[in-house]
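Before I ask anything, let me first share the structure, which is written out below as structure tokens.
With one protein chain removed, the remaining protein chains of the complex are shown where they sit.
Order of writing sets the chain letters: A, B and C. Residues in each chain are counted from 1.
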Amino acid sequence: MASCPCPTEHGRPAIDGYDPVARVKALEQLLVEKGYVDPLALDVIVETYAHEVGPMNGAKVVAKAWTDADYRGRLLANGTEAAAELGFGGRGGEHIVVVENTPRLHNLIVCTLCSCYPWPLLGLPPVWYKSPPYRSRAVIEPRAVLRDFGVTLPETTAIRVWDSTAETRYLVLPLRPEGSEGLSEERLASLVTREAMIGTGLALVPARAAA
Amino acid sequence: MASCPCPTEHGRPAIDGYDPVARVKALEQLLVEKGYVDPLALDVIVETYAHEVGPMNGAKVVAKAWTDADYRGRLLANGTEAAAELGFGGRGGEHIVVVENTPRLHNLIVCTLCSCYPWPLLGLPPVWYKSPPYRSRAVIEPRAVLRDFGVTLPETTAIRVWDSTAETRYLVLPLRPEGSEGLSEERLASLVTREAMIGTGLALVPARAAA
Amino acid sequence: MNGAQDLGGAMGFGPVRPEKAEPAFHARWEERALALTLAAGALGEWSIDEGRYARESLHPALYLNASYYEIWLRALEKLLRDKKLLEGKELETGRASRPAAKTRRPKLTADGARRLMAKGTPYRREPCAPARFAVGGRVRAKVMNPHGHTRLPRYARGKVGVVERIHGAHVFPDASARGQSEPVWLYTVAFPARELWGEGADPTLTVSIEAFEPYLEPLPSKG
Partner (left out) sequence: MNGAQDLGGAMGFGPVRPEKAEPAFHARWEERALALTLAAGALGEWSIDEGRYARESLHPALYLNASYYEIWLRALEKLLRDKKLLEGKELETGRASRPAAKTRRPKLTADGARRLMAKGTPYRREPCAPARFAVGGRVRAKVMNPHGHTRLPRYARGKVGVVERIHGAHVFPDASARGQSEPVWLYTVAFPARELWGEGADPTLTVSIEAFEPYLEPLPSKG
């Protein structure tokens, strides 16, 4: 007996025989045939989120904020406008709010009700972000959740969890890691993981990033 | 695609391939082999709840309460002792509380957390009593639940729902139906359905009982 | 625990579907699942609350897709494993691979089963202290979210109700599920639906829970 019934994005069949592979194929054919959907538009959407939009966008924003105090100020004051300065914005990120980690405060983003996430900066949310274990536990035992990611914060660090229950979308500005002095924005961006911008991780220290 | 994924007591396979029929057979064999369980004891338990204990017990209690005001008083004061007068009690009914319907107050029993139920008076709970639709809705929209049973109460009737969150087990003493004057206790008992003693039904009126 | 068992107020499950002339059992495996649960429970290795906790600890995706006897059966297997009466391997193969463990109470006989069902196991105990609350008193159900077993449903937490009945001191499920014995006072506490559900609640509805004393805190006795 499988002891973990967690659904995966790919694998377990649905409980009522529903076959998403077959259904999505039939549905696309039908919607195209009826003239509701243009397959070329579908391709553009897939391409965008498969290749063009992803955590590398958010990482650029973070790296710039680490090196440019004025930009950091603008970013924290109005995330949407500051992201737009770098060309990022749009669908799923119409109202961006950036929250800053400090040595005494760690921020964590969750959407307990669905899967709200800053698409233009981080791309599509990972499976774990959309799944019941994260959504249920982030608001009640975030330290235990962080342990699942291998992160242990000092007990003196306060934790602030932001439940994304509206169209405002949150991004964590992580602490700039030690040993990153003098690095270029590009190198700095390579230290900024998706998890660091959600708050389930920390920015990489340069040695580890190189390893 | 089946649109209703409600599990039934018999039918749909488990989501992880768990086969209760095979498992229970293997488990019994194993427990008997190891000397933890006597198959004759199992037979006695099954016989008891299949044939000896059921809503007919509760119906006798109700019929007696309808015809014997002293008994009714004792029943409402101490359900456990009054049930024992008629020989009913034991497992799953160690602490019985009887609550009385009046023209202005209708009582309904539920166990939102599991399946607590007055076994010695009603036998084993029906599937619907143990299932999420009833357990979730009885405490927030009992009138809608009653409609599922074909029961509509006057809007002026207050509803009292008893959530059985301890080992106290509840039984509803339903209103004695009109047209039942002068009937024998035995005839009266035949008007008392399981649903009437849970509160999801009313006692039958004699004409319908005969039909 | 805030598991899938805590269903009060949840939505989306569809209508209640009563079955006409429902039989006591729908299949032979259900009969045996019930009887095995009772007989194994009589060995004294776990309390009724440990049994409930084993059920509610099932993954919610399993719990909500299982019939009730399937839930019982899965929990029984878990208890037998956890209490080391059986090994996982024995459960998989259906064959004993080591001798039986010693149990607190002997194997239930046919006569013992008759006695068990006729007598039950009362949960009322001698109180350790006087009752803290009186009938008619206003109390608030605590806000609490333990990981262990509790019988305070989520929908009542933080809500203000009135003590209606006192049932004496009973075994405290939260402790009993940890194998501890701790009698506490048990009350019926009634809440107006407006308090529980807010705007749009049925104005004719009152809901009561059975509340163990540690679930309750006193309120200033105004209004």
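Keep in mind that, in the parts below, a residue touches a chain if its C-beta (ideal position, glycine included) is under 8 Å from a C-beta of that chain, and two chains touch if they have at least 3 such contacts.
Note that the structure is predicted; figures quoted are calculated from it, not measured.
Enquirer: Who touches the missing chain here, C:23, C:44, C:122 or C:146?
Expert: Per the contact definition at the top, the residue touching the missing chain is C:146.
Enquirer: If the hidden chain were put back, which of A:43, A:68 or A:186 would touch it?
Expert: A:43
Enquirer: Just the residue numbers, please: which parts of chain A touch the chain that's not shown?
Expert: 4-10, 12, 14-16, 18, 20-21, 23-31, 33-38, 40-46, 48-51, 53-54, 89-95, 97, 112-115, 120, 123-124, 126-128, 130-143, 145, 148-149, 155-168, 195, 200
Enquirer: Using the document's contact rule, name the residues of chain C that touch the chain not shown here.
Expert: 1-4, 9-14, 56-61, 63-65, 142-147, 154, 157-159, 195-201
Enquirer: Touching residues of chain B against the unshown chain: what are they?
Expert: 1, 4-7, 15, 132, 140
In this text, only the chains that are shown with their structure count from here on.
Enquirer: Centre-to-centre on C-alpha atoms, which chain is most distant from chain B?
Expert: Chain centre farthest from chain B's centre: A.
Enquirer: What is the distance, in whole Å, between the centres of chain A and chain C, each centre taken as the mean of its C-alpha atoms?
Expert: Chain centres of chain A and chain C, defined by C-alpha means, are spaced 40 Å apart.
Enquirer: With chain centres defined as C-alpha means, what is the inter-centre distance between chain B and chain C in Å?
Expert: Taking the average C-alpha coordinate of chain B and of chain C, the gap between them is 17 Å.
Enquirer: Could you list the positions in chain A whose residues touch two or more of the other chains?
Expert: 1, 5, 15
Enquirer: Residue numbers in chain C touching 2 or more other chains?
Expert: Chain C, residues with two or more chain partners: 61-62, 65.
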